[in-house]
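A single protein chain has been omitted; all remaining protein chains appear in their positions.
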Amino acid sequence: MKKKVFIVLLVFIMIFSSGCWDRVEIEENAFVFGIALDVNKERTEKEDIEKGEIKPFYESDKGAIRTIFTVPIPSKMKEAGEDAFESIEASGENIPSCMRVIERKINKIIYLGQTKMCVFTIDMLNNKQYFMDAVDFLERDPERNRNMKVAAVNGSIDDYIKVKHYLDNNLASYISGIFQVGSKECCIISEDLTELEGTLRSSKGNAVMPCIKITDGKAEVRDLALIKDYEFYQMVDQKYLRGFSIISNKLKKARKLVKYDDTIIPFYITGVKTTVHLEDKENLKYKVTVKVEGDIESFILDEEISKEGKIEEIKSNLAKSLTMELSEVMDYFQNSIGIDYLKIGEYTKKYHNKIYEKYEDNWDEAFKKAQFDFDVNVEIRRIGTIR
Amino acid sequence: MISDNDKISNYQLNIFVILTIIEIGMAALPAILVKEVKSDAWILSIITGLVNIPFLYIVSKAAQKTSTQGFVGCLKSLFGKAAGTILAIPVLVYFLFMVGLESRLFGETVKMYFLQRTPIEFIVMPIIIEAVFLAKGGIEVIGRFFEAVFFPIVLINVLLILIAIPKNDFTNLLPVFSADIKEYFSAIIAGSNSFFGYELLLIISPYIKEPKKMFKTSTKALLIVTGFYTIAVILNLGKFGVEETKSLMFPVIALAKAIDVPGSIFERAEGILMAVWVLHVFTTMAMITYLYSVVGAEIIGHKGIKHIATLYIPVVYLFGLLGNSVVQVFKNINMVGATLGIYTVIILPLLILIASYIKNKGGSKG
Partner (left out) sequence: MFSNVKKDIMFERHFESKTNLSKKLDDNIKFIKSIFEGSNDIVYREFKIGGLDGRRAFLFYVDGMADKILLDNFVITPLMLTARIVKPDYEEIKNRLLEAAQFTAISSSDFKEIKTVEEAIIAALSGDSTLIIDESDSAFVIASRAWPTRGISEPSSETVIRGSRDGFTETMRMNTALVRRRIRDPRFKVCQKHIGVRSKTDIAIMYIDDIVDKRILDELNKRLDNINIDSVIDSGYIQQFIEDRAFTFLPEVQATERPDTVAASIYEGRVAILVDNSPQALIIPVTIQSFLQSPEDYYTKPIIATFTRILRSFAAIISVIAPAFYIAVTSYHQDMIPNKLAISIAASREGVPFPAYMETLIMIIILELLLEAGIRLPRPIGSTIGIVGGLIIGQAAVSAGIVSPIMIIVVAFTAVASFAIPNYEFAASARIMRLIFMLGASIFGLYGIMLVFIGIMIHMVNLKSFGVPYLAPFAPFEKEDMKDSLFYRGPWKRMRKRPIQLNPNDLIRQGKK
């Protein structure tokens, strides 16, 4: 009995005399909601400090990258004013050194566990080294939120910060909200950090990133930034994105315009199912079967849509238009871009591994030469409340 | 009053084996398997589980031999006093290492994900002490604890699995059978470490109610563990894909971090996962603490296992602090598993069986 008491006392003394190391009060934490990364343009000369012999100091005031953390001020968030959040800027060699700089300036601890949004500028993407450093840091840190969205910014980072965030009280939730809602309702591609890391790794440096275009202080999500070999490669125009999503089977809902008689009718796609089949194993001929279903949103006022043949006509017009669209998208990706971002390679690897192994080393060439046939089937389910 | 207090029923044996085998090594298992065989990892985990069944058979047959005299007693009677004791010492050292390394690895995960600034000693010490507290009560108390904890563990595990299933791309499991046989073998060897744990049969067999059914019950347990591991590997592959899983240190924990259940109270499921993980690790550690205190007591000839358990706390603690970095700890675990583990799980039971067979033959003749 005495021994027990002794041991327990010893343990208690040990615990209490050393303190609680990890206890961080919630108000001491600066919750970073958004990270924006950019290359520091002030550093014009390429100080190749990475090369050469070991130096004692690697930190410099003119860092290689600029990071801007958007941090909310909790007490002001309740009033939801313009200045409910602060942007804190720092520059350093990589993200951790930026964080060290910031910690000397603010009275709270930087906390990445609640980050919603991480944005790269196109300049940053152009710089392979910095981009890879940033992604590696985001992957390795156990604290940060894996569900944060990533995007590329077409413009400068200062414009991004000044963007007017309608309908929300801070920029990061506004932008990430666009992604969240948009990926379900209209055709926006939203990318998690997890997905980005996964694609970068599995395809050795190829990935896609949605792009935010800033014009006149307003943000719009459009276009897609393609990354090849961990570097920015090309921008894909918005009009190809619908086809892109359909072929990669990511589309949830979208709208398409179709011609009927002499008017353009909007068609609201509610469901898409795409399957890819390898038809000809020798010559890499693929057949892509697309099943689309959706609703008609508006029609000609003085005509009845439920009359004979009208639905069929709209359907066949849609099918034709969609087939042409998909062929054009595929053509664009095969010829203008020349790299397989549509996950055709993954499909081949999964279902026809032996064939993939033949072309594994130079899959992009094989992709360029592959032929694709599209078989589109459109169903119109609902037409609204009027006949 | 419940009679037959000291005997372990089949159901309890089942739970013992399941909870002892599942330990912190499982968090890294998907990465280990995927590194060798890429997308066949889930097939590999099934195969590794099945490969362990013949070893389990040998162990349970050897355990039936030790059921009358206890583990060290049986060794002493088969090989003579001195040789028996010498054969038992590596087993003791193996168990001590296992508890120490287990606690260290677990401490590293806790430190990495939750308590970044707390010194590792303070994370590891309480759980070692609590394992000793539980082991002091004897096999009956351990049995009750395992049973009481089993139900919540299963419930929470099922919950975690269910919330991890959506947003999984199960086509990542293909292509199947894309790796060579050579890679299969190296994966089996690398992954077997996570399936060891059934050597507890050797030591607690005197307390089992129905020794004849030992093999059947433990096989059931091993299959459940295999199923659980396979589900974890499948979910990991589905969420992250081959390349990502290969690069993660603890894929299972990263999986819990990546689960997204919008609109729930807890956005991050890793808290729940860690809560369940503490229980998994603790059950393994408590059982192995009991095992080494029994073996230690029998070697010295002392009756009270409580004192042995308490005495060895510093030893276990020091073994845990041996590796300098996380990477080193992983290497240590593999090394210990490859040498002492194989000795305890495969070689020693074989020796016991062969020796008892020879003795029986000699006995019946003479």
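Labels for the chains are A and B, by order of writing; each one numbers its residues from 1.
The rule is simple: a contact is a pair of C-beta atoms (placed from the backbone, for glycine too) under 8 Å apart; a residue touches a chain by one contact, two chains touch by 3 or more.
Since the structure is predicted, the reported quantities are computational estimates derived from the model, not experimental observations.
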Where does the absent chain touch, in terms of which shown chains it meets? A, B
Which of these touches the unseen chain: B:G84, B:G143, B:P175 or B:G241? B:G143
For the chain not shown, which residue from A:Y111, A:F137 or A:Y268 touches it across the whole complex? A:Y111
Which one, B:P54, B:G80 or B:P126, makes contact with the chain that was left out? B:P126
Chain B, residues in touch with the chain not shown (by the definition above): 1-3, 9, 11-12, 110, 114-115, 118, 123, 126-127, 130, 133-134, 137, 141, 143-145, 147-149, 151, 265-268, 270-271, 274-275, 278-279, 282
In the full complex, chain A touches the hidden chain through residues 15, 20, 22-27, 29, 31, 33, 72, 74-75, 77-78, 111, 113-114, 116, 143, 145, 173
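One rule holds in what follows: only the chains that are shown with their structure count from here on.
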Distance between the CA centroids of chain A and chain B (whole Å) is 40
If we count contacts the way the header does, which residues on chain B are in touch with chain A in the complex? 112-119, 122, 125-126, 129, 171-172, 174-175, 178, 239-244, 247, 254, 257-258, 260
Going by the contact rule at the top, pick out the chain A residues touching chain B in the complex. 7, 11, 14-15, 18, 21-22, 142-143, 146-147, 194, 197-198, 201-202, 349-351, 353
